[in-house]
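With one protein chain held back, the other chains of the complex are shown just where they sit.
Coming up: subunit A.
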């Protein structure tokens, strides 16, 4: 078995004069739950379709289980797809839909019946075998689509925004279910989504796409805590940006002189050298508001602009010079006293530790 279930080597795809996928190289490991994340039009779906065989790369090569795919048509690749629209065959019952792939492989009827039964058990729909897709809810159709793909025991399962059409509650349930299912069946899952929370929740690793390129590949922790570019920091979760110029780099840390002459210190990321344009990125939950200045190098007096109590935390927007910053204070104390919270117009001290901020080269 090859190291990678799927590998893309310098793959590009051009439609007319649009570069959909731009020299993408990445390896997806065996039995990994891998997410391709990015805004619409970033090339993630095109990449998935090239792995499935629906599109041919303009240049570069895709390897599945170590074998170069070249012009191998979809029906000769041992991968299966769960489509965004599910693409269930409306003229076939659930069991005919699920059995279709096995029938194409020429399996015996008894074997088909047995494996279709197993697959429907797996997605918890055994009593639905005789129904037609139109007689089922969106969530049920989604499970049928999963069963129809998994029953073929593919090397890799490709999922194209499979939860996009479901309502929020059902989506949360299916996220957990998909993750559990993946562990159960031990198949590599490649999952396309534009929902960063979904990607963080489910994936072993995430590839963040933007404008046809892969900006960063890493675990959810790496992607969230150590984004290497401004785009990734911005796209995954919420963050505050403070723009400026790098003053000095001192080991792991760098200082930035921002607008208004304020100096901030954070972790120096790739490409940070004295004199370059940079941005300090600090997440709202990693910033504190205090009444007295502390000894952090990132401590400045700010004015409270607005405040929103959201239960688990209080979201404060403060102004620092021309910048507005989000501060999320966790509500660790149970109180009914309104004076416990800051009020708009009040002044406070904003502080964050250098190890909790990143300095990203622009």
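The working rule: a contact is a pair of C-beta atoms (placed from the backbone, for glycine too) under 8 Å apart; a residue touches a chain by one contact, two chains touch by 3 or more; residues count from 1.
Convention: contacts and distances are computed from a predicted model.
Undergrad: What is the missing chain called in its UniProt entry, if the choices are "Spermidine/putrescine ABC transporter permease", "Transcriptional regulator", "Mycofactocin system protein MftB" or "Cytochrome c oxidase subunit 1"?
TA: The record names the chain that does not appear here as "Spermidine/putrescine ABC transporter permease".
Undergrad: Who touches the missing chain here, A:81, A:255 or A:314?
TA: Only one of A:81, A:255 or A:314 touches the chain omitted from view, namely A:81.
Undergrad: Which of these, A:12, A:96 or A:331, touches the one chain of the complex that we don't see?
TA: A:96
Undergrad: Could you tell me which of A:152, A:210, A:298 or A:314 touches the chain that is not displayed?
TA: A:152
Undergrad: Just the residue numbers, please: which parts of subunit A touch the chain that's not shown?
TA: Listed in rising order, the touching residues are 52-54, 73-75, 79-81, 83, 85, 87-93, 95-96, 99-101, 103-105, 112, 148-149, 152.
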